[in-house]
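Let me begin by handing over the structure; questions about it come next.
A protein chain is absent from this complex, but the other protein chains hold their places.
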């Protein structure tokens, strides 16, 4: 049994409190076990310079950990004067993942920026940030759709993410920090509501993995993501009703 | 009457939720109206290079606003690659204020770092950060005192902060954002439990102020700080019992 | 008696040599005891981006110490690659103080940048920089008024600054470095020719101060500033004649 | 047929010129089609601070493109003053991949830094950099093993990398630039000589992909990597003889 | 005799391989002994902001050493976050030298950027970079002249560079690294095809030099540059035919 009493294929308890920020167009405080991420979606009626004049929108993300989100305090990136490689890698991943379910043409020349700030970290901060920021994004688009008449709804599918890994030879779903640091193989999956892969990042730095192990991990991950998408649907309720639809 | 229905000399409702972070030695989520600041105290058993070998401790603070803490999104300082002047000014103020009630000799060669992260801003973020980080600091020292035998308790007094200002010719306590941006005179006060001034920063960029106006503002501020310290005492309970004492 | 033989309420000798730079629109080399600051005012016929199109002008300041302005050499900020918090705090203060006596509407879409470079430091560099840069500003506006017909003169009042503090229990005016480093309470005041406060920054990091101490310090500061403004008036002569006037 | 005449499952022609740098402990100029990367391995008899005193070695990588490695000139990162997210992501990947086949304990307190400088880019620069820098690493360890008596040889297996993707609905191996920019799905694989996965990074930003597509891509990638490792073995010759062995 | 067997007035063997980069408008891999520099010329149909609207072109250069171009690995400037003084000095020199033989008016509003990347360094990297980037520049202008009808050819003369120095009291031409580090006097010369000086930088940090020594060094340098220009002419062939001409 796992150190927190879960089955190998069991997610941590997930909570999503929505509209927790009075200014943001969409916001969620997502908790997966002791991992807690505040996600806000900010809308701007313009696109970055490299997108100008194409009639398309843009979705981007930023990720940061509060200094004491972790066991020992980390130096603040603003004080160091630069963003480290891990942060860059994560925020590029979040942005790419979310864009895969946004019809940028349908969105029009607008930018949605998803800020994912980790208030407390216990493993899986990047996957939790994706799952949460998707909800913030959906809320912002739902709000926008109340004033803009979208012939095609800009959000084309649901999207969630989880991690899987091999610990003590056993494939497990949704690793917490202590498992994550012991995992020989570590994989992050992002999948859509229709069950397709958007991102798949597996690493076996400590021990290369076989095709069979890969298959076992993919099974676990797919199951976890289906459950997370069910929770997203409940959380969004009516605000998620038009996702993937063309307006009649 | 004020736009949120308060009397000129009335504070906004204040909430302090303690121990909200499972790693930090002390933590508080403080809310003053719609201003919400997460304060954590982190303990390290060493001091910065410039303090080494003096047998004394150090207390310092960092302050940051989440990008969407405000009406429109602000660029993240870590992305800009530098901390702006306002942030520096505020975190220097918080550190100086807290050190005024810490006996660094009694603390010994330890550093306490107070991180104040503004989750939502509606005026008075620096004063709220001081009032909240004081509580986080007190919790961390109380925790430390359970394992270290302090002959003199390192925390010498209570400490809180509020703002006052002149709006439409009327002196008011604890300005929210809309008042703050309209105030002709704007003053931040930091005071101790024994009613003395630690910091007093008044500015009349838009309209210089007279000695009489100054006196009226000081009255209001002193009253507000007394009330905040009462709330701090209730919040801390037993954890605040030894503040200002010499151990028998 | 003070280490340099002054009475508690006595300013250091002040010298202001004007027009010391052949390019700047206004310039002053101000000396207060051994503190020496070169202040230049530079005029540009445009405003920063955030002020564009409002028909108003802007006044801003930059402050810097030469590396060997102090007892031991300090690293040059350009070499460190960033401006430290103290510098930012001071230059924000100088800019705010000067703007309080400039009618930005009357100035029109122009920027005046005050550069305050400390050639030698012996305490009170920020207050000396304010007192000196006011004179450089007044000279630049006087020069400008020879070619621009201002219906309302853009400079609305005189302005000077000094420091006060409590040393060995005694309130003293215009602290030099050795006093400044020993002061329990330290306060900087900026006041106008009409005797009103523009900035008031008091700090009791080493020892909180009472309302009575505050009052004693304010008395001393007001007296010192009145004397500094008298010197400014003599220094400016005809160039200060229109300050605070509406053109007939 | 592909624009350069290849079959879907065919690699581009690969050349590896070894010992092209007279100072580096190992060096390779690798060409895969028109992609050309200079890889050098530099040995230092010390480890970075975070590894000190553990008796283990370290392997790390840096990646950079010359400004005119591409169709249009890119700004040099040293001039921009920071390394961009893509570069960081790639160099973290190269380091992680190489470490998976190095026994850091056996290496001892030494650092091997792999510099991968792209002289000309035509797609697949990161996978080519991994395949090439593995050879530079193997040469450096072979050279080191001439003076150090390793009971266990520090290099535990062969390692190479290639890309696969879906273009016009067809899975293809080793994409060149024009294919890469049109690919709906894009995946980079790193595998060992024993046929296990070290890294697997697939992205379907433009179009999510199914489990079947994933499987087809994995087949292609495995085949390509087997071929690359054959070339590595020929290139290394005797210098690769002890890889994965325990010294008798 | 010199450590590599050369006479005091003998150049190292020089090789110039042209068109080694498939994207750049001009490119050369130049080798002078063991010093190897990749030079590319990139054309843009615009000028930097400070040159706009003057109807003139611009020529600029960037210089960099790969980390392991030298005996021991140097930190990458992009990782340090800033370009060091030596690099800046060299790239300013290359740009200035090349501009001296370009008629910017004749070039029209275009920018040519010369990138000089040192693959391997054994002394004389800056002079080799000048000699090589001249050839890359000439190739780019020749290519441009095939589509643009230049009444006056933008390249007005040939240009090359070499170093001279005093080692063990003997003036020598084209120093390699070991000589360069022992030279008491060290001088870099840039001269035109018509035998005039463009740049002359001599330094006697270790031992000041007399007028006689200067004269001896100038003789050697002039001879070396004449030989380099002969090689440039052979290398360019027809591509250099119009240099210094006015189109009939």
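So that you can tell them apart, the chains are marked A, B, C, D and E in the order they are listed, and the count of residues begins at 1 in each.
The criterion applied here is as follows: contacts are C-beta pairs under 8 Å (C-beta built on N, C-alpha and C of every residue); 3 or more make two chains touch, one makes a residue touch a chain.
This is a predicted model, so every value here is computed, not measured.
A.B. asks: Write out, one label after another, the shown chains that touch the chain missing from the document.
C.D. replies: C, E
A.B. asks: Of the residues E:45, E:168 or E:205, I need the one that contacts the missing chain.
C.D. replies: E:205
A.B. asks: Which of B:2, B:82, B:223 or B:242 touches the chain that is not shown?
C.D. replies: Missing-chain contact among the listed residues: B:82.
A.B. asks: Quick one: say which of C:3, C:79 or C:149 touches the chain that got left out.
C.D. replies: C:79
A.B. asks: Touching the absent chain: which residues on subunit E qualify?
C.D. replies: Within subunit E, the residues touching the omitted chain are 82, 84-86, 88-89, 91-92, 96, 99-100, 157, 187, 191-192, 194-211, 214, 218.
A.B. asks: Kindly note down the residues of subunit C that lie in touch with the hidden chain.
C.D. replies: Its contact residues with the unshown chain are 21-24, 27, 34, 38, 40, 42, 44, 62, 64, 66-73, 76-83, 87, 113, 115, 117, 119-120.
By our rule, only the chains that are shown with their structure count from here on.
A.B. asks: If you walk touching chains, what's the least steps from subunit B to subunit E?
C.D. replies: Contact-graph shortest path, subunit B to subunit E, evaluates to 3.
A.B. asks: Would you mind pulling out the distance in Å between where the CA atoms of subunit B average out and where those of subunit D do?
C.D. replies: 52
A.B. asks: Between subunit B and subunit C, what is the separation of their C-alpha centroids in Å?
C.D. replies: Averaging C-alpha atoms per chain gives centres 29 Å apart.
A.B. asks: Multi-chain contacts only, two chains or more: what residues does subunit D have there?
C.D. replies: If we look for residues of subunit D contacting two or more partner chains, we find 82.
A.B. asks: What graph shape do the protein chains here make by touch: line, ring, star, complete or other?
C.D. replies: Basically the chains just string along in a line.
A.B. asks: Of all possible chain pairs, which ones touch?
C.D. replies: A-B, A-D, B-C, D-E
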